[in-house]
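Every protein chain but one is kept in place in this view of the complex.
Right, chain A next:
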Amino acid sequence: MSSYFRVTLVRSAIGLPRRSSDVLKALGLKKRMATVFHPVSPSVAGQIMKVKELVQVQEVDRSLTKQEVHLERKPDPGYYIERTSVAEFKENTSA
């Protein structure tokens, strides 16, 4: 079973040594609040340790796509579309 690091850049590396911004670039973090996924490995752990003051880290089971990460933040639309009970029943039974 392999898991992933979910790394979010919460503080920018402006004014920090060149090395920290290079590590962020290597991790694929280009701007603040950007999120990337990397498989758990010692080398990624070392990279995270270099920028541990700047990031938030979670261990997750699978890596999400950029769009899925974006949809996590999508607010509730505030409405729902009504359908006939037949259509709803069909969808529930087929799934």
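By our rule, a contact is a pair of C-beta atoms (placed from the backbone, for glycine too) under 8 Å apart; a residue touches a chain by one contact, two chains touch by 3 or more; residues count from 1.
By definition in this document, contacts and distances are computed from a predicted model.
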| item | value |
| --- | --- |
| Chain not displayed: protein name in its UniProt record ("Cytochrome oxidase c subunit VIb-domain-containing protein", "AP-3 complex subunit delta", "phenylalanine--tRNA ligase" or "Large ribosomal subunit protein mL60") | "Large ribosomal subunit protein mL60" |
| Candidate in contact with the missing chain, chosen from A:Arg19, A:Arg32, A:Lys52 or A:Lys90 | A:Lys52 |
| Contact footprint on chain A, counting only the chain that is left out | 1-3, 5, 11, 13, 15-16, 40-42, 45-46, 48-50, 52-59 |
